[in-house]
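A protein chain is absent from this complex, but the other protein chains hold their places.
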Amino acid sequence: MNMVLENDELQDLYRELILDHARKPRNFRRLDDATHTAEGINPLCGDKLRLYLLIDANDTVVDAGFEGSGCAISMASASLLTETVTNISVADAEACFNTVTQRLTLGSSGDQAPHKIDLSKLRALDGVRQYPSRVKCATLAWHALHAAINSQSTATTE
Amino acid sequence: MNMVLENDELQDLYRELILDHARKPRNFRRLDDATHTAEGINPLCGDKLRLYLLIDANDTVVDAGFEGSGCAISMASASLLTETVTNISVADAEACFNTVTQRLTLGSSGDQAPHKIDLSKLRALDGVRQYPSRVKCATLAWHALHAAINSQSTATTE
Amino acid sequence: MNQPQPTLVADIAACRNDFPALNQDVNGHSLVYLDSAASAQQPLAVIEAVARYQNDDHANVHRGVHTLSHRATELYEGARDKLRKFVNAASRAEIVLTSGTTESINLVAQSYCRPTLRSGDQILITWLEHHSNIVPWQLVCEQTGAELIVAPINDRGEIELDELYALMTGPVKLLSLSHVSNALGTVNPLREIIDRAKKAGITVLIDGAQGVPHMTVDVQALDCDFYAFSGHKMFGPTGTGVLWGREALLEEMPPYKGGGDMILEVSFDNTVFNDLPYKFEAGTPNISGTIGLGAAVDYLQSVGMDNISEHEKALHEYLVDKLAGVNGIRLIGTARNQASVQSFMLNDIHPHDLGTIVDHQGIAIRTGHHCAMPVMQRFGLSGTARASLGLYNNTDDVDRLILALEKARQIFA
Partner (left out) sequence: MNQPQPTLVADIAACRNDFPALNQDVNGHSLVYLDSAASAQQPLAVIEAVARYQNDDHANVHRGVHTLSHRATELYEGARDKLRKFVNAASRAEIVLTSGTTESINLVAQSYCRPTLRSGDQILITWLEHHSNIVPWQLVCEQTGAELIVAPINDRGEIELDELYALMTGPVKLLSLSHVSNALGTVNPLREIIDRAKKAGITVLIDGAQGVPHMTVDVQALDCDFYAFSGHKMFGPTGTGVLWGREALLEEMPPYKGGGDMILEVSFDNTVFNDLPYKFEAGTPNISGTIGLGAAVDYLQSVGMDNISEHEKALHEYLVDKLAGVNGIRLIGTARNQASVQSFMLNDIHPHDLGTIVDHQGIAIRTGHHCAMPVMQRFGLSGTARASLGLYNNTDDVDRLILALEKARQIFA
């Protein structure tokens, strides 16, 4: 990151990890064989993304991808999400949803996710808490995850 | 009038002449042979009156009457009106309308009415100027007069 | 005065000082404001909340990432949360912010009734209703061919329950009923009526314009389907109001108005409406007014709705006693359960004249039809004089009114 940021908070929001995932989102692709999918809409800005999950017979998420456009925060969050939920059970994915959204909205420590899942990268999103109007950007993909798992077609963050 | 009125303004509004006409309105009757009629509605209070005019071939008001209910001010004003416009020409009646409404709303001296018509009794209504919310009560019948002469069916004072 | 003073709730006496408008002279006399049923005065806390918002926090809501927009949104949505708690709605999605009771009722008429009513269907109201709870139904009946039917009231100004229940046996789709009559003060037995309506499968809207200022309202306990009220009658700003509706019903209703904020997505092929409650809130809302309304809720809760009810009940009894002592007074509205709203006539003095005479002595009462012409017709009157008591009134106010009425009686003697 460029050194013009004399300001800690802004630096905290746009961490190198976030900017990296925003520039080069992982799993940015449509899953043609998706078993579950949902759209996330942020009415504030009109941004939309679509999340795809491939869930197998053992209720394991075996693949995840997304498409759409959005700000650095929402793109990075979606990208990190797809990495996080691949190869874990649906129940664990739902636990991740709870942990992440609670951590971002309530600032709670969020110990709902099983310890076996490494959520440390997602700490990169924590800077968003200082920007309440941007929390919705960070949680958008996660709401879409929750919707997809629960077979709803759309999630909004209002 | 009772002597409890220590206050000039109130006394000015409820002059003996007003109270007398309000208690015993003159020409309070329907004219079955009316040639012109109009209703006056005061939306503020819902009061209504209907004015009847009998206008002959020479454009003279040969008879005037009214029916309806209202406050002392509107009843007295209607009563005085019927006395004033009987046996004058339609043009003079319209001039009286202009004079009276202008005197009450603008406080202008109102010299539009021909001198031959005696409007002195109508000065009893002048006290209403101190009560802007009541001016409409005093002008209601006059607006009905104007409407009747001009073949409109209703006049409102809003 | 040889009557004992009623026991009013002690702390409430001090509330009067919270209302700057009451501290003024009118026509050379200190103001006695007995017109709260038309519109209540505002406590300083409300006036200041609005001014503070304008001075420090104003921006448009919902749409911006900048700090002021965020602050404005938090304050505005915070007011919604307060209102939700105030009427005990199950969720904030059920609190639709409107410009007042009238708009809330029109919203239900146009979005709930208009798309579904058919010729042969009926809407049921009562003779007690305010024009805002009559005309919207006349309009939608004309638009749909449905029929408006009306339950009568008795000489005390109470709904004839037997006749109301008899009417419920017809093809009635909606009952719309006031919580408290603004003209007569009648408090309707909502729990019982709603119960009967539910059993008959009838949707129920309560016009709560005169309910919320006087008593605790719990929409879940009432078990109605819609509850409408205005900010300005509960010590908040004009241009604000609420439609509470059951989420399941609101969910099914098409939007009322189109515009910004009520959509998720607009294109010329396909427009997607927003979630509740935003689906019903098109355009920039009354942000400052709603924030003021939130402050009014805080104020009411700090005084306590039960204290307010108790105070007003005692003061209303005092008023009725005193009026009874004035020669030529006829009370209009003598329901067994009555809020602190009292209509009356004095001899054959037209209410308008009465209004002017008491105003001349600094006393504000309302005179006329109170936007309830059918009630007036029911009593064979074109209007009444009405004194309505709010939490800030006291026995001195009543005494001043009585003296002024005596003077009027003498002028017209």
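Per-chain residue numbering starts at 1, and chain names A, B and C are given in the order in which the chains are listed.
Operating definition for what follows: a residue touches a chain if its C-beta (ideal position, glycine included) is under 8 Å from a C-beta of that chain, and two chains touch if they have at least 3 such contacts.
On a predicted model such as this, the values are computed, not experimentally measured, just so you know.
Shown chains touched by the undisplayed chain in the intact complex: A, B, C.
Considering the whole complex, the residue from C:G239, C:P277 or C:G333 that touches the absent chain is C:G239. Interface note: of C:L124, C:M262 or C:L405, the residue touching the hidden chain in the full complex is C:M262. Of the candidate positions A:H21, A:H36 or A:R134, contact with the hidden chain is made by A:R134.
Counting over the whole complex, subunit A has residues 1-2, 4-5, 7, 9-10, 13-14, 19, 44-48, 69-73, 131, 133-134, 137 touching the chain that is not drawn.
In the full complex, subunit C touches the omitted chain through residues 20-21, 24, 26-27, 31, 33, 35, 38-39, 41-42, 46-47, 50-51, 54-60, 63-69, 99-103, 105-106, 109, 130-132, 134-139, 148, 150, 230, 232, 237-240, 254-255, 257-263, 265-268, 271, 282-289, 352, 355-356, 358-359, 363-368, 370-371, 373-374, 377.
Where subunit B meets the chain that is not shown, the touching residues are 41, 43-44, 46, 48, 131-134, 156, 158.
We adopt the following convention: only the chains that are shown with their structure count from here on.
Common partners of subunit B and subunit C, by the touch rule above, are absent.
Ranked by distance of CA centroids from subunit C, the top chain is A. If each chain is reduced to the centroid of its CA atoms, subunit B and subunit C end up 37 Å from each other. Chain geometry summary: the mean Cα position of subunit A and that of subunit B are 77 Å apart.
Along subunit B, no residue makes contact with two or more other chains. Counting only residues that touch two or more partner chains, subunit C has none.
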